[in-house]
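A single protein chain has been removed from this complex, and every other one stays in its place.
Think of it as A and B in the order they're written, each chain with its own count starting at 1.
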């Protein structure tokens, strides 16, 4: 106790309105999700030319398609003529073109308008030719990394290296560390989609801290005993949580998993690393598989989370049973999302008007809060007001 | 290509916000649907004194009732005392009065307050008599045409002749053309109600153009081969689309319909005429029947459409099978409404912020867009901004 007799003050979180306001959510969609690189599709899901997937990015429906030249491209899912959605199914395959079923405007897989019925040579009524790219599909910036297609709706996308790759490097402490897992060469072993009645930031905050691990994750704490102390792997640069001495694999019962991925260093074996790639990706690294979460916020109080379990190609090819490793993180997911759903309703309470508090083991969450506030162009005082 | 090397520009549609904004929809309800003549009820549905129907006009629940004197009248469906809805059922029949079930205030079928329990001689507590019309049901303007009851919520309704009749005359090019069908004397053969997840203006635009006919209406194009060229009958004054040479009736398979309606001119036989009566009625004329659509917009993205198939009285009286003619336009309706529902979600995309484009075959839609904009009291620049 100090001489002035003041009692200690804990660090504050964001105020409750950040988790409930439709206006804040709309600003987040515009300033964060439509302005950042977003992990959209596993590239291997679009192996063949003409294959496409429809993904919700911010408030936009985006088509990711593999063109005839083998390259992936992304477009807004809107016909330039009268605005019909080109694709209403979540995925599919076409031969050479995307054809709007309403008036048959037809686009090449690079977006160019190649046909429109009854417009002779695509001229307007003065006879002048129309620009087939100007009236082509609206393109969306796209890159590939870790075997995923990342897209960005911004007119001028931020640097992928500095944002996405930079966050992974900053967490692992070493630019080469992620490469050793060879994530782009892994195969999908299992995928589960969760529909969570909670704000996306509650899911991020939950993923970033481990103060709750001893309360709600008994299976995970059995595998990673240090998590019982409440310090998240993400509190430290380059730290991976070590498996318990009697644990033989990252599975629901600690039983053996599969062979260690070939490129890993000794410091990466028998360790669990967790990385938050803001705004919406979580990467979980263990010696024999990777778990990757993608979040799609649909409303201030609703977020869809797609979770992939990736394994070495031979594990998937041989049809090995991945149930026990899937089950471990599936339970963690369920436990986490239930906690987030229990928290969401209290965000509108007067008790949370100025937010809650962070204990020392959660102090790294404050940086996430500051990042959100700065992305929304708010001052810190306003955000916590 | 001109000397300045500019490429051609297509005519723009309304911007996407016109189809999604709750504020625009509220303005449309106030300025368009509550300020125009709206086709409410087939008069023959209210044949007997005391019969009533409840209809949604703009944001108001309206009762249309046939009074003891045989005349039709319309009122707001609200008791003047404490506001209970007089009728909650969609239709019914009373003897001499409409009686509010809450406190038993009772109104004659001309709207006059005729009884209120325990108010001696309908005086207030000073003993002064109350005005039985002032506290009677709120009347709504009403007229009859084509066998339908049209109502208008405006304090000063526009001229029915200049608006409703005027639009029909303008399209057919001849004030007497519609009269020759004798629509008011026809009988209802079939009615289907559709609940469409799309803005009402998308439904109007779809009805007005035929550029989509070859894409989505195979049965209709079989009957009306010129529709394959994409020019709507509505692009021309007085033009009816001609039946194909091997077509014997306006039916789903081109098989014979019923006898040509007695008053038709030769120019009206073997022809399909389509008329849009803004804001919410479509009239389809063929030699042996009439198809009339009424739209009731419930939200920016939801519209109920009621479609009547009308035949000569002897066709209905004899119980002739109308299935094949009903099936043709029922399929057209389903095809059209599915296209509108596919379009609605894209209206909120940034790709449609400034609207889409009109091809020459759709240029007459621009006049509809200008009408909407002017009715909302917006400038054109604002509307397309």
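By our rule, a residue touches a chain if its C-beta (ideal position, glycine included) is under 8 Å from a C-beta of that chain, and two chains touch if they have at least 3 such contacts.
Being a predicted model, the structure only gives us computed values, none of them experimental.
Listed residues B:12, B:67, B:94 or B:138: the one in touch with the omitted chain is B:138. Among B:77, B:215, B:251 or B:303, only B:77 touches the chain left out of the display. Of the candidate positions A:93, A:159 or A:215, contact with the unshown chain belongs to A:215. Contacts to the hidden chain, counted on subunit A, fall at residues 1-2, 6-10, 13, 16, 205, 211-212, 214-216, 229-230, 339, 342-343, 345-352, 355-357, 359-361, 363.
Residues of subunit B in contact with the chain left out of this view: 59-61, 76-85, 88, 101-104, 116-119, 123-126, 128-131, 134-135, 138, 153.
In the analysis below, only the chains that are shown with their structure count from here on.
Note: Cα superposition of subunit A onto subunit B, rotation of 120 degrees, nearest 5. Annotation: 47 Å between the Cα-based centres of subunit A and subunit B.
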